[in-house]
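Structure in C-alpha cells, see below.
Missing here: one protein chain of the complex. Every other protein chain is in place.
Letters are used for the chains, namely A and B, taken in the order the chains are written, and counting of residues starts over at 1 for each.
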Amino acid sequence: MHSLDSYLFISSMLFCLGVFGVMTRRNAIAVLMGVELILNAANINFVAFSKFNGMNLDGHIFGLFVIVLAAAEAAVALAIIINIYNNLNSINVDDAAELRQ
Amino acid sequence: MAELVFWFVAAITIISAGFVVLNNQLIYSAVALLFTLFGVAGIYVFLWADFIAGIQILVYVGGILVLVIFGIMLTNKIKSVRISHKSMQQGVGGAVALWLFIFLSIALSKAPWAVSEAIEPSGTVREIGILLLTDYLLPFEIISLLLLGALIGAAVLSRGDA
Partner (left out) sequence: MDNMMITLPLLILFLPLVSFIILIFFGKKLPRQGDWVAVGSIVATFFFALYLFIQMILEYDPGVSHGASFSWIDLEAFKIDLGILVDNLTVIMLLIVTLVSSCTHIFSLKYMEGDIRYSRYFAYLGLFTFSMNGIVLADNLISMYMSWELVGVSSYLLIGHWFEKDSAADASKKAFLTNRVGDIGFFIGIMLLYTAVGSFAFDPIFDSIAGGDTITGLTLTLAGLGIFMGAVGKSSQFPLHIWLPDAMEGPTPVSALMHAATMVAAGVYMSVRLFPIFTPDALLIIAYTGGITAILAALIAITQNDIKKVLAYSTVSQLGYMILAVGTGVYTAAFFHLLTHAMFKANLFYCSGSVIHSMHHALHKVHDEKTDPQDMRNMGGFKEKMPVTYWSMLISTLAIAGVPLFSGFLSKDAILAGTLAFAQHHPEHFLLPLFGFGAAAITAFYMFRLIFMTFHGKPSMKDIFKDIHESPKEMTGPIVLLGTLSFFIFYTLPYFNPISDHGWFTDLVVPQTSAVPGSMTANEIAEHAHHAHYLAMGLSIAVATIGILLAFLMYVKNVISPKKLSDRFGFLYDWSLNKFYFDENYNRFLYQPFLKLSETVSWLDWDFYDKYFINGFGRITNLLSKLSGKFDYDGIDQGLVDGLGRISGVAGENLRKIQTGRLQNYLLYVVAGILVIIIIQAF
C-alpha cells in the first residue's frame, strides 16, 4: 500500500530512538526497554522486506525467531538485573561501574 | 482512508517510543512501551503479517512487557510511586542518534532496493507452520534449546542464595 521506503523510514526512526534510549538512560530496565525498541525496529525491517519481495515468508520466520530470542533475552536480563539489585541495592548503571577508571 | 490510519498508527508508534526513552518515570516508560508494541503490531498488520502481529502481541506485550513491569516492581522501593532516574549525556547522545538517523535515511532513500510486487495472501499461518517444520527445522530445534537454556538460566540466576 505504501512504498517500502516509508516502512524503512519508520523502522529507522524506531532504531535511532532505541539507540538513544540505550545510550542515555540510567536505569538498567530502561536500557532494556531501549533494546526492545531496537529489536522491534529490526523486526519491522524483516517483515517489510518479506512483503516487498513477493511475499517471501523467510522474513516472517526470521521475525518469529527474533521475537523468541527477545523473550529469552529479556528473561535472562531481568534475572541479572534482579541479582544486581540484590547485591548493590540499586539498579542505577552508574553504581555498577566497577570497570570505571 | 487506509493511508490515514497507517500514518496514525505509525505516529502512535513513534511518539510512544519517544515517550519510552525520554520520560523520567519508569512506569510511564513501561506503559509507553506497551503502546509502542501495539503500534508495531498494527504495522505488521499493514504488512499482511497476521501471524507475526498476533505473536507480537502475545509474546511481547503479554510476556516481555509483563516481565519488565515485574522487574520494575521488584527493583524499586515501592514506598514512593516516583521511580525516577535522570538520564545522562542526552545532548551528545541525542546528536549522535540524530546524525545516525539522518545517515540511515539518506542511505535508505538512495539505495536501489530490488522490489517485486506480491499478491495479498489469505493467511500466513499455514505457510509459516510448513516452513518451520521443513526448511527451517534445524533453527526451530535450536531455538527451542536456546529457550530451554534461557529458562533454566533465568531460574538459576533468580534463585538467590537458597
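The criterion applied here is as follows: contacts are C-beta pairs under 8 Å (C-beta built on N, C-alpha and C of every residue); 3 or more make two chains touch, one makes a residue touch a chain.
These figures come from a predicted structure and were not determined experimentally.
Summary of contacts with the chain left out: across B:I57, B:L74 or B:L100, the touching residue is B:L100. Although one chain is not shown, part of chain B still touches it, namely residues 88-89, 92-93, 96-97, 99-100, 103.
Interface residues of chain A with the unshown chain, by the touch rule above, are 19, 22-25, 31, 93-94, 97-101.
As a convention for this text, only the chains that are shown with their structure count from here on.
Distance between chain A and chain B, defined via averaged C-alpha coordinates, is recorded as 6 Å. Chain A meets chain B in the complex at residues 1-2, 4-10, 12-21, 23-30, 32-34, 36-37, 40, 43-44, 47-48, 50-55, 57-58, 60-61, 63-65, 67-76, 78-83, 85-86, 91-92, 94.
Across the complex, chain B meets chain A through its residues 2-3, 6, 10, 13-14, 17-18, 20-21, 26, 29-30, 33, 36-37, 40, 43-44, 46-49, 51-52, 55-56, 59-60, 63-64, 67-68, 70-72, 74-76, 85-90, 93-94, 96-98, 100-101, 104-105, 108-109, 113-119, 121, 124, 127-128, 131-132, 136, 139, 143, 146-147, 149-151, 153-155, 157-158, 160.
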